[in-house]
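First, the structure itself, so that you have it in front of you.
The complex is shown incomplete by one protein chain, all other protein chains being positioned as in the whole.
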Amino acid sequence: MNAALGTAGIVLGVAASLGGVVSLAIALLGRKPHLLAVGRSYVLLALGGAVLAVIAMERALITRDYTLKYVAEHGSSRTPPLYNVATLWSALEGSILLWVLILTVYMALVVHKFRHRLTDPLVGWATLTMLTVSSFFFLLLMFPANPFGSFHPTPGFDGPGPNPLLQNHPLMAVHPPMLYLGYVGFTVPFAFAVAALVTGRVGEGWLLETRRWTLFAWGFLTIGIVLGAWWSYEVLNWGGYWNWDPVENASLLPWLTGTAFLHSVMVQERRGMLRVWNLSLLCATFSLTILGTFLTRSGVVASVHAFTEGSIGAWLLTFFGLTVAVTLGLIGWRADRLRAPGSIDSPVSREGAFLANNLLFAAFAFVVLLGTVFPLIVEALKDEQLSVGSPYFNRMTMPIGLTLLFLMAVAPALPWRKASGELLSQRLFWPAWVGTGTVVVAVALGARGFAPLLAFGLGGFAAGAALRQVVLATRRQGWRGLVGRTNGGMIVHLGVVMIAVALAASSSYATERELTMKEGDRASVGGHEIEYLGGHTVELSNKTSVRARVRVDGDRVFEPAINRFPAGEQSIGTPAVDTSPIEDVYLSLVKAPGDDDAQTVGLRVVVQPLIMWLWIGGLVMALGTLLAAYPGRRRNPIDPVSAPVDGARRHGPPAPAPAGADGNGDGGGRDEPEREPAEVGA
Amino acid sequence: MTAARRIRIVGWLAMAAVLALGLFVGITNDRQDHNEGDRFRSLTKSIACPVCDGQSVANSDSDAAKGIRARIAERIDEGASDAQIRDELAGSYGQQILLTPGRSGIDSLVWTLPVAALVVALAGLAVAFRRWGSGGGARASDDDRALVEAARGDGS
Partner (left out) sequence: MTETLDPTNVPDDEPDDDGPEPRRHVGLIIVAIVAVVAVALVAVLATSQPANERRTRSPLVGRTVPALSGRTLDGGHFDIDDQRGRWVVVNFFATWCIPCVQEHPELVAFDEEHKVPGDAAVVSVVFSDDPAKARTFFARQGGDWPVLTDDKGSAALDFGVPKVPETYLVTPSGHVAAKFTGGVTQAGLDQAIAEVDRALNADAGGGG
């Protein structure tokens, strides 16, 4: 029954998506815009299909319906309920189910938001694009990645459960959905970008409409990536949180281009420039999500994360190729319309800073992409295998990261159009002192080494600049000084600084030792006292857990464990972490007690400072994103950017934002004022 | 020059001095001892675990990784250099055991391409800035002027 329901849902999804594509295409190409309203019905039908399929699968998982091959391969009576529900996205076919569910929900939200404008060809093309994407994913579910294949269980059959690594931590339930909310979310601005290119209406209107979608998608992706790092840290037993694994890189790539877009779109709004670039960024972001999905699921790159099956790689690669081809063609076709009448006067300006920001993020993305696919390229050319691992990525991205920190410090102080030295000297004075103070405090606390100190100093500088902005805004506007794009953005920057400082500290000042201890032994690692109290074994529903009791600093007792799952021969270690805002003491069991006669235990202890600030920084970034999405005072998005000549013009006929605003580019009706209180000095 | 500005300049100078002092202390007093422990850690971080798909032997608990770590420790004790140890391991397991691609031949592209791309991009930006600086915005064509005239004529 579940199989029938689920398959029906998928068929409905395919039919609705393909039907929608055809109907909308006819309406758009035949210039019958009044027919476009039907797009909404198709979207809702597709949503219905996805919901039906997901409900069917979850029902099968919860009831352990082993007549479904997916449940037989990944479900188990021993899996606790939370992980059982999460099994939906723990393997390939189910993860595509999650993808279509999220996609169709987003599509439904879009047609709801634009319900009064469904006959606008721009919205029509956007809906068409989204339906094309959903067709592809539904087709994946119908052919290479069918989750509702049948199975004939022998009586008393019990499944193996999901991969043991995925049963170790509740974060498993949250990390993939967050990540998908991000990836899939970028489909919406991408669809509007394609629509803008096709209709030729590449002015600023569509950008502003989709700004919040992009921001939320980016926010979810950020949360997903941070949660992934946290999960890595809590589960993978080696004390690290980022390995430059191909799948981790796949999630980082669209984040990088998305961040670049969020910044350069402000230049487009203010000055009408960089249109081609922004459209390209959006198309690149979406393409990278498809490429990332391909890398994760095709098996061409070896990864702890990768999960692959059959021909799905070919499907995904083809879709990636098509997407790139279509978007390149569209951009090339419309290149003449995209030329911007304005220019950037000086590199030392807000525009210049955003340009530099984009350049750096593009370089970052290039390095990550190159490093990830380079082994494949070399193998194709020279038939030789090589690896590109953490040392490469760390070395190449560190200078980029430090420069970005510097930009974060300087950019909020830069005015639009042109800056004077005097202005900068005023605005950067206190932030620079914060940076210097940070270096002094760090050195006083014992920190040494040029690179980390540079990171701390630049981080302090950037934090100072962000705080200054927020303080000025709240002083002027009260609580409204905390919301809106600029101010929310400053909060996000604060989160980034926390993460950057935590990264620098934890990677530069980590202490690691492997200890062999008998019961009652004590050792000292990184200033902490470790005492081994003894081991014991615990039987749980889905695993046998051999645990070591370790007392840290004579205070709390932790139990790193090695878990044996009955299904495979695998033993998975689970670390125990003594967290504090200052440093983490990470304990992992390398050799279980009792594996030899002497009852010794092999314990790895890693002491890393400031790890907690990675997660706190992520939280702050999420908070900042919410604040940035908060709507300003209601205003017409296509009001003129410059100050009105006379008051009446505010509510006159809508005029497109003219390129090249006045002197210092301050907006008359904007919600987040850039004008500094004490401006031109001397 | 106003007093405020003078004070600020002094402030910047003081800041520079404090910063220089702080960095000086921070860099020269680097107590990190570069002994075998560090060598071991940095070597193991640059060797891939052959069964783990991307992790280094420092980060993996598989038997193969433990064996390689033990071998590295042994060779360090025997006085082998970092390059020797890396070569030996690559000789047994293949080049893919090294997490950092070499500096010669096609392999070096992974190091040089990003730098080259950055240089090209910066050059492109420089050209763009020069063109923006001299060009100075859009030019009005005759059609534009005609449109404006027509609009002005109707409105006034």
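Read from first to last, the chains carry the letters A and B; within each, the first residue is number 1.
Keep this in mind: a contact is a pair of C-beta atoms (placed from the backbone, for glycine too) under 8 Å apart; a residue touches a chain by one contact, two chains touch by 3 or more.
Not measured: the values here are computed from a predicted model.
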Among A:321, A:399, A:446 or A:631, the residue in touch with the chain that has been omitted: A:321
Touch with the omitted chain, as defined above, among A:332, A:399 or A:446: A:332
Residue of A:42, A:294 or A:406 in touch with the missing chain, whole complex considered: A:294
Subunit A, residues in touch with the chain not shown (by the definition above): 202-203, 272, 276, 294, 298-303, 306, 308, 314, 317, 320-321, 324-325, 328, 331-332, 335-339, 341, 373, 376-377, 379-380, 385, 569, 653, 655-656, 658-659
Contact set of subunit B toward the excluded chain (per top definition): 49-51, 53, 63-64, 67-68, 70-71, 89-95, 97, 131, 135, 138-139, 141, 143-144, 147-148, 151, 154-155
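As a convention for this text, only the chains that are shown with their structure count from here on.
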Rounded Å distance, subunit A centre to subunit B centre (Cα mean): 21
Sites on subunit A touched by subunit B in the complex: 237-240, 243-246, 302-304, 306, 341-345, 347, 355, 359, 362-363, 366-367, 370-371, 374-375, 378, 381-382, 384-392, 396, 422, 425-426, 429, 432-433, 435-436, 439-440, 442-443, 447-450, 453, 457, 512, 573, 590, 659-660, 681-682
Partner subunit A, residues of subunit B touching it in the complex: 1-2, 4-5, 8-9, 11-12, 15, 18-19, 22-23, 25-27, 29-32, 41, 45-46, 48, 52-56, 58-61, 94-102, 106-107, 109-111, 113-114, 117-118, 121-122, 125, 128-129, 131-133, 135-138
